[in-house]
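The complex appears here without one of its protein chains, the remainder shown in place.
Coming up: chain A.
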Amino acid sequence: MGRILVAIAAIALAVFFRVEAADYRIAASRLPDVVGAVLILLSVMLIVQVLMSWRKASAQGELTIFPKVEPRAILLGVAFIVLIFAYAWSIQTIGYLVATPVFLLVVLVVLRPIHWLWTIVITATVTLVIWAIFIYFLKMPILLYPGS
């Protein structure tokens, strides 16, 4: 099912790009038009391929449109993705030196892959090493803490 969704999204993107490119000069729209058309064709082929595999699986009595996934895995995956986006957003608002240790601590404390002492050591070391390389040596102008 996932492949069909990706293929439909790709068709939508290609159609949208084609409509958008209609106002461009011929030279500017030439490649996007050609590539968009090929993408639509391949997306349709991808959908047909999945449908054919479903038909075959159905004939053998093995059809599963939505494969079984453990609810815990979905929860864990979604929570981690939300946390990643929250970290990316917070680094712009509360700064690297606050957002990074909080992000690392949340993951390491909730999942507890290591002893709490190691959690603190790793959080501090990673934050400081990346700060030293990117901010101290490479002079990367990132927000360090709120109001800095």
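Simple rule for what comes next: a contact is a pair of C-beta atoms (placed from the backbone, for glycine too) under 8 Å apart; a residue touches a chain by one contact, two chains touch by 3 or more; residues count from 1.
Here is the rule we go by: contacts and distances are computed from a predicted model.
For the omitted chain of this complex, the UniProt record lists the protein as "Putative tricarboxylic transport membrane protein", which is one of "Putative tricarboxylic transport membrane protein", "Propane monooxygenase small subunit", "Beta-hydroxyacyl-ACP dehydratase" or "Molybdopterin-dependent oxidoreductase".
The residue touching the chain not shown here, chosen from A:Ile8, A:Ile84 or A:Ala124, is A:Ile84.
Here one chain is not drawn; of A:Leu13, A:Ile94 or A:Ile120, the residue touching it is A:Leu13.
For chain A, the list of residues touching the undisplayed chain reads 2-3, 5-7, 10, 13-14, 17, 20-21, 24-25, 27-32, 35-36, 38-39, 42-43, 45-46, 49, 73, 76-77, 80-81, 84-85, 87-88, 91-92, 96, 100, 103-104, 107-108, 111, 113-114, 122, 126, 130, 133-134, 137-138, 140-142.
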